[in-house]
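Take a look at the following structure, please.
Every protein chain except one is present and positioned as in the full complex.
Labels for the chains are A and B, by order of writing; each one numbers its residues from 1.
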Amino acid sequence: MDLEKLRKTAAEIVSRDDVKYLIGWRPGSFGYRVSPCFVQDAAGAEELIFSPLCASNLATYLTLVEKLPVPRGEEPDRRKVALLVKGCDSRAVVQLLVEKGIEREQVILVGLPCRGVVDLNLLQQKYPEGLEKGELSWQEGGFQLIRNGETATIPREEILAEKCRLCRYPNPVLSDVTIGDPVEPWETEADRGVEELEQKSVEERWDYWEEQFSKCIRCYSCRNACPLCYCDDCILDRLNPIWINRAVNFSENTAFHLARAFHLGGRCAECGECERACPMNIPLGKLNRKLAKEVREKYGYEAGVDPEAKPFLASYNPNDPEEFIL
Amino acid sequence: MSESFEPNIVAFLCNWCSYAGADLAGTSRVQYPANINVIRVMCSGRVNPLFVMNALQQGADGVLVSGCHPGDCHYMEGNFYARRRLGMLKDLMEFVGIDPRRFHMSWVSASEGHKWKEVVQKTVDDAREAGPFQGFRRRQIDW
Partner (left out) sequence: MTEKPKLGVYICHCGINIASTVDVEAVTEFAKGLPNVIVARNYAYMCSDPGQLLIKNDIKEEGVNRVVVASCSPRMHEPTFRKALQEAGLNPFFLEMANIREHCSWVHGDREEATAKARRLVAAAVAKVRQLEPLEEREVDAEPAALVIGGGIAGIQAALDIADAGFKVYLVEKTPSVGGRMAQLDKTFPTLDCSACILTPKMVDTASHPNIQLMTYSEVEEVSGYIGNFDVKVRKKARYVDFDKCTGCGECAAACRMANRIPNEFDAGMGKRSAIYLPFPQAVPAKYTIDPENCLYLTRGKCGKGPKCAEVCRAGAINFEQQDEIVEFKVGAIVVATGFDVFEARKKPEYGYADYPNVITGLEMERLVSASGPTGGQIKIKVEDEEIVPKEIAFIQCVGSRDKSVGNEYCSRVCCMYTAKQAHLVKDKIPDANVRVYYMDVRAFGKGFEEFYDRVRREGIHYIRGNPSEIFKRGSKLVIKVEDTLTATPMEDEVDLVVLAVGLEPRQDVRKIIDLLRLSQSPDLFFLEAHPKLRPVDTATDGVFLAGCCQGPKDIPDTVAQAKGAASSAMIPLARGKVKIGAQVATVNENTCRGCGFCVEICPYSAIELVAVNRFGHPVQVARVNEALCKGCGSCSAGCLSDSIQPKSFRDRQILPQIAALGVMR
């Protein structure tokens, strides 16, 4: 990874008058932690990194940022926001464009071809995290870990994140500048998580999800981490009408997760942030990937690849499948 | 499952075709099970898929959505949207283990009083076989 080029490019971008800031990653304060950062000036760009630890999808911040009231007489800040994007992140940006969540002129995308990020849990199982910082980088066939001056090589399949095993878009689908050479897409694995469930009986699936949804503490991290869950006022929070009761129990949790998954149907960019953010390790990605798969296979539609596409849920094909109709 | 279980079905019918078809079943005195309770909407496109989920949560053992045949929608396209949305919902519900017999969708035109009876019969029979849907029931239902 050409960090120097990334930092130089970022410094140039943030030095422009029409740019508010650049959103990127920088090392966290301990262990393997990586934190998102808002780079305001050239000096800040020196902190930027891009490594297999940069799993988070920064596109979330495009819509998460609060729009404070503009004092009378003042103009809102209409400067552009620059963003570092991996392949999956760029799909979220494309989907935001499809939904008019952002305007194309308002963002500058710095594309980063990505060879796959790691599942932090798997990494920690192998090399438990300590206070000392650990650095991870890509190398042929896997990852290189440098920690306490020691270097270790970890085979790729041991700690690669699940979403990356299934990734079909390692290169950004949309960017203004790209740092580094395009990555050769790899042979994707079968989505075992989804397929195993599909092969189970309806009752077994219900039992599986009953166990999973019962764990939910309704912290809404999945919603907040998702770059495409960005309604200012989520319907699941409303009091009139009440779609979902506040109570944390299996019924309400299930209703919440079904509604969340349904609202992402035909929209999910498959970045896996919901699942990564979940403190209870509920495999939310399976729900989203299942719908994405059905939408792809039955309707020939894929979210977040074509900024000119019509939104899946706001379009139809007269020949859409209807074998389920009586 | 007890022998006497009678499922409670909530049905969403579009005003122009299926509701009219059910009206025709009435004027023709076609007999069908009383388990079906109809909520009238103007178009099957009005049916928010979350209504289906909500009905199952709030006491329904089965849900039916019925609209005009493709191409016959009073609003031209509403049933096409309904088909896409509810097709996706059905996939999702099956994936989380909600018995597919609990949710059906149909096209019933204003002249298909007899088809309406068949659709009701099938929906009720299927929900009866699937049994009471207690697992997902909301603890306290207010209205």
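Here, contacts are C-beta pairs under 8 Å (C-beta built on N, C-alpha and C of every residue); 3 or more make two chains touch, one makes a residue touch a chain.
Just so it is clear, the model here is predicted, and its values are computed rather than measured.
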In the complete complex, which positions of chain B touch the hidden chain? 8, 10, 15, 19-20, 22-23, 25-27, 29-34, 37-43, 45-49, 51, 54-55, 58-60, 71-72, 74-78, 81-82, 85, 141-143
Considering the whole complex rather than only what is displayed, give the residues of chain A touching the chain that is not shown. 67-72, 74, 76, 99-101, 230-235, 238, 240-243, 263, 310-311, 313-315
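Here, only the chains that are shown with their structure count from here on.
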CA centroid of chain A to CA centroid of chain B, Å: 36
Complex contact set, residues of chain B against chain A: 49-50, 53-54, 57, 70-71, 77, 80-81, 83-85, 87-100, 104-107, 119, 122-123, 135-140
Please give the residue numbers of chain A that touch chain B in the complex, ascending. 197-198, 202-210, 243, 245, 247, 249-252, 254-255, 257-259, 261-262, 265-266, 287, 290-291, 294-295, 298-299, 312-313, 315-318, 320-322, 324-326
